[in-house]
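Only one protein chain is missing from this complex, and each of the others stays in its spot.
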Amino acid sequence: MNLSLETVLPAFSLMLILLGLWGVATRKNLIKIFISLSIAETGVNLLYISMTGFVHGKVPILADPTVTSGYVDPLPHAMILTSIVIGTAVTALGLALTARYHERTGTLNVTKMKELKN
Amino acid sequence: MHPVLFIAVPLLAAFLAGPLSQIARKGWLPSIILVIAAIAAGSMLPSVLVQPINETVVIAAPLGINLYAGPAAILLILVTSIFGILLTGSKELRDHFEKSTPSTVLALLHFAGIFGIFLSGDLFNIFVFLEIAALSAYAMTAFSDTTASLEGAIKYLLAGSIASIFLLIGIAVIYLHTGTLNLAELSSTMPMVPAAAKAVIISAILLALAIETELFPLNLWVPDVYEGSGSALSGLFSAMTIKATLYLLFRVITLFGVDQSIIDLLIGAGLLTMIVGELGALRQTNAVRMLAYSSVAQAGLIVAGFFAGAHSAAIVAMIAHSAVKAGLFLIIALAGLSGSVASLTGIGLKNKFVGVTATVLILSLLGLPPFIGFAGKLLILQGLNSSVGIGAVILVLVASLVEAWYLLKLVSLIWKTESTVEFSFKPIHTVILILPLILVIAGGVYPKAILSLTDKVANDLVDIQSYRTNVLGGSATIESTDLNGGTQ
Amino acid sequence: MITVFGILLMAMIAISAVKAITTTKLIDSVLFFSFVGIGATILFALMKAPDVALTEAAVGTGLVTLVFLSTLRRTSEQEHGDEQ
Partner (left out) sequence: MSSKLGKKRLFISPMHLLWAIVFGGLFFAILPAISGHESIRSERVGESLLVQAPAQSGAPNAVTAVVVWFRGLDTLGEVSVLFLVAAALGMILGRGKNSTEPESKPNEIVAHAKTLVLPHFMLTGLYITIHGHLTPGGGFQGGVMAAGMALLLILAGDRVKHLHALHFLEGLVGSLYALVAISGIWFAGSFLGNLIPIKTEAFGTLFSAGIIPVLYIFIGIKVGTEIISIYDNFQRREEA
């Protein structure tokens, strides 16, 4: 079968990213927008992991310090660890601002954000 | 001097701000850190002009993260921290810092992020610092806790998050095709990347950086952020944050060696941004919002100028813009007014020094002689004329006319007799305005001195070959073996 | 075998993601989002990234879902999200 995970995964993660961005562009509820953003971030993380060569490699935990071939590339893993935490931080900050905004105005709708208009 | 300290010291200060809240509470901690950074950058500058410093973190350059302290990075750190001090020392921001430790932490981390953007030579590391700077900027926008500021912060956050997703896509494609994240190595491997992938890389990264540098049409959120965050913070963003993202745009695009069509696109986007910015500023009644539009326009002019080949002029314009905007936003903050343009009436008669400073800064912003803005604008026009043609020059001049319309109106308001609003300046608070005033006048009277400096700085940005040898060549490879041997 | 499992998992993630974005009730949206996170966790584990899987489970799914739920509670006074 030609349909291996390695060929499907990049396309899938790209689809997830764009689906999330579509959500950001079309949703009007702020919480929905942040959910969409988090989905796009999950897609980005999957995109990074899709390029480690995971089909033929092993988990990068070395049993023997002299044998260093046949493992997957650990650098994308490291980058995703960082990007997951940063994504979470952005979501938390955004939701905090949203919650405070809701306390002040009673709305979560972005189209009603009209305070700053010229 | 180790460049990494520019990042580590503000971080350390931020971590300590909680336990040391007694000291931090006074509200001077961010200013102190900026003074230290300015002194360090100032003392490093002469030696860096001769030999840039490349610092290895743990493992040598192509494998690990390197920090590259070249003339451009150090000069911009110096300039941004000096004019940052004006704003962090202002009453408006110090009130925030005094009220709560978190705001001190946010400001310190913002500086760490900005210095990281200037220094880092690794693409993913730059992303991390960009996120630190951006996240702290979102949160700082919400300092004043009004509906407007929260709205500005949310818009800023959404724009920034989309930018970071595109940046991450760009970095992923880069790593997939080149196998490296190091900017110096990328400068030699980028030409070998397949055309389709290169197009995606450039568009994703340009899209992200265009949002961060506020280029048209991705800058619709900018005036909202500025208006929502208030005058002192707007000054901080204008004087520091945009300068870091502009530097990043210049550095990355020059190193990647893009096609002429992309360069043309960037010049076009810059000019369009300038026109839109000036037209937007024309119809504003809020002074902060007006200056925000003017900042957008200036960023557009700087981008167009740099990519039209006027590299040195773009640096001069960046320095001039930092000085002018720091000064003007500080004046609005000092006046403590509602921010409407009309309320600035008669400010010059109340306090002559403030009035003269404001006038000089505005005239420099317009690009009139004998101020520093003149040198910047003239050289940018020369660059545009030689690489794009007379059409671009006319466009800039038309935009300057529009700019003159609203800025001169502002000047006449400042010196108008009938003052409607009660306000007073404490002389002690206005003393610091001498800094931008001196720079703007001295730079205008002796442009040679500044230009000889910025020529070297621009050369550092454009000379890819020497960047590559400084980061990768010669001595840089020794550290990795040294490190292991030293610990045995 | 793993390929089939992986593709099924991806289909589940895709459906949950679409549901999370398009469903009208916010609480459902958050639940579907947590399915996306759980699916991604398993996918990371399949792709030989146990460290990432652990982090995604703890931070990317667990903490984020909790934060979303708390925000929902804070903002639940009016508007239960009829405006998609």
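Every chain is named by a letter (A, B and C) in the order it is written, and numbering of its residues begins at 1.
Quick note on the criterion: contacts are C-beta pairs under 8 Å (C-beta built on N, C-alpha and C of every residue); 3 or more make two chains touch, one makes a residue touch a chain.
Because the structure is predicted, anything quoted here is derived from the model rather than measured.
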In the full complex, displayed partners of the excluded chain: A, B, C
Hidden partner chain, touching residue among B:Pro19, B:Gly336, B:Gly389 or B:Pro427: B:Pro19
Interface residues of chain C (partner: the chain not displayed): 15, 18-19, 22, 24, 49-51, 53-55, 58-59, 62-63, 66-67, 70-71, 73-74, 77, 84
Hidden partner interface residues of chain B, rising order: 2, 4-5, 7-8, 11-12, 14-19, 55-59, 62-65, 100-103, 105-106, 109, 112, 116, 120, 124-125, 128-129, 131-132, 135-136, 138-139, 142-143, 145, 169, 172-173, 175-182, 185, 189, 192-194, 196-197, 199-201, 479-480, 482-484, 486-488
Residues of chain A (touch criterion as defined above) contacting the omitted chain: 6-7, 10-11, 14-15, 18-19, 21-22, 25-26, 47, 50-53, 59-63, 65-66, 68, 71, 73-79, 81-82, 85-86, 89, 92-93, 95-97, 99-100, 103
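To be clear about the criterion, only the chains that are shown with their structure count from here on.
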Chain contact topology (line, ring, star, complete or other): line
Selected pair, greater C-beta contact count between A-C and A-B: A-C
Computed distance of Cα centres, chain B from chain A, in Å: 28
Centroid distance [mean C-alpha coordinates] between chain C and chain A, Å: 11
Residue numbers of chain B (touch at least two other chains): none
For chain C, residues that touch 2 or more chains besides their own: none
Touching residues (chain side chain C, partner chain A) in the complex: 2-3, 6-7, 10, 13-14, 17-18, 20-21, 26, 29-30, 33, 36-37, 40, 43-44, 46-52, 55-56, 59-60, 63-64, 67-68, 71-72, 74-75, 77-79, 81, 83-84
Of chain A, residues touching chain B in the complex: 17, 21, 24, 30, 33, 37, 40-41, 44, 47-48, 51, 75-76, 79, 82-83, 86, 89-90, 93-94, 97-98, 100-101, 104-105, 113, 115-116, 118
Complex contact set, residues of chain B against chain A: 124, 128, 131, 135, 138-139, 142, 145, 147-148, 150-155, 157-158, 161-162, 164-165, 168-169, 171-172, 175-176, 181, 223-224, 227-228, 280, 283-284, 286, 289
